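Following: one structure in structure tokens, then a few remarks.
Our next item is subunit A:
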Amino acid sequence: MDLSILWYLIPSVIMFACGVYGFVTRKNMIAILVSLELMLNAADLNFVVFNRFLFPGSMEGMVFTLFAVAIAAAETAIAIAIIINIYRSIGEMNIRLTNKMKN
Partner candidate 1 sequence: MGVTLPILILCLPLFMFLLLGLGGVKMTKKCAGVLGILGMGTCMTLSYIVAFTYFFSGDAAFIIDGVRQQFQVFDVTWLAFTERLVVNLGFLLDPISAMMLVVITTISFMVHLYSWGYMEGEPGFQRYYAFLSLFSFSMLGLVVATNIFQMYIFWELVGVSSYLLIGFFYKLPSAVSASKKAFIVTRFADLGFLIGILILSYYTNTFNFVDMTSNPFQVLAQTHGATFMGASVLTWAMVLIFTGGMGKSAMMPLHIWLPDAMEGPTPVSALIHAATMVVAGVYLVARMFPVYCVVEAAMTFISVVGAITAFYAAVVACTQIDIKRVLAFSTISQIAFMMVSLGVARDYAIPGVHYSGLGYMAGMFHLFTHAMFKALLFLGAGALIHAVHSNDYTKMGGLRKYMPVTHWTFLIGCLAIAGIFPFSGFFSKDEMLAAMFSSHWFWGAWMTMVAGLTAFYMFRLYFLIFWWEENPDYAHHKPHDAPWQMSVPLIFLAAVSCVAGFIPFGKLVTWNGAPYTIHIEAPVAATSLTVAVIAILLAAKMYMKKNDIPTKVKNIWPGLWTAAYHRFYWDEIYQFVTHKIIFGIICRSIAWFDRHVIDATMDGFAWITNKVSYSIRGMQSGNVQAYVLWYFLGALAIVCVTWLCLI
Partner candidate 2 sequence: MFSNILIWFVIIPVLMMAGLGLCNNKGMNAIRSVMVIGSAILLGLSIWLCVDFLNLRAAGVTDEMLHTGSWMWYAPLNIHLAVGVDGISVLMLLLSSIIVFAGTFASWKIDPLPKNFFLWYCLLSTGVFGFFISIDMFTMFMFYEVALIPMYLLIGFWGTGRKEYSAMKLTLMLMGGSAFLMLGLLGIYWHSAPAGGECTWNILEIAHNNAIDPSWQNMLFCFTFVGFGVLGAMFPFHTWSPDGHACAPTAVSMLHAGVLMKLGGYGCFRIAIYLLPAAANELAWIFIILTGISIVYGAFSACVQTDLKYINAYSSVSHCGMVLFALLMLNQTAMTGGIMQMLSHGLMTALFFALIGMIYGRTHTRDIRQMGGLMRIMPYLGVCYMIAGFASLGLPGLSGFVAEMTIFFGSFQDADTFHRIFVICACSAIVTTAVYILRVVGKLLLGPVQDEHHLQLTDATWWERLATVTLIVCIAGIGCFPNWINEAIQHSFVPIINAIQNSAF
């Protein structure tokens, strides 16, 4: 069976929508980070898919995705480090309550 591009894009959209929903509604910072990763991966998926289907001769999309995955990993590491530090200092993971610096 020849899978059309749509079969790849629909899961990507679902992933992305879940990511947005999670990012906006979650209160736990880890959950927000997870949602962010979901959105990022949806975008990565799109890169790969478009590269494969529209420009089969080139590899830029693939390469770019690898970069993105690498950066996402680094970014997650930093984010988790920050979150852990915040948790250590104020004992709280709720994003609504971590606005101490604002005041």
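What we mean here is this: a contact is a pair of C-beta atoms (placed from the backbone, for glycine too) under 8 Å apart; a residue touches a chain by one contact, two chains touch by 3 or more; residues count from 1.
Per the selection procedure, all candidates are chains of the complex that A comes from, given by their letters.
If you're wondering where the values come from, they're calculated on a predicted model, not measured in any experiment.
S.K.: Pick the candidate that touches subunit A in this complex from 1 or 2.
M.R.: Looking at which candidate touches subunit A, I get 1.
S.K.: Quick one: which bits of subunit A touch candidate 1 in the complex? Just the residue numbers, please.
M.R.: So the residues of subunit A in touch with candidate 1 come to 20, 23-25, 32, 95, 99, 102.
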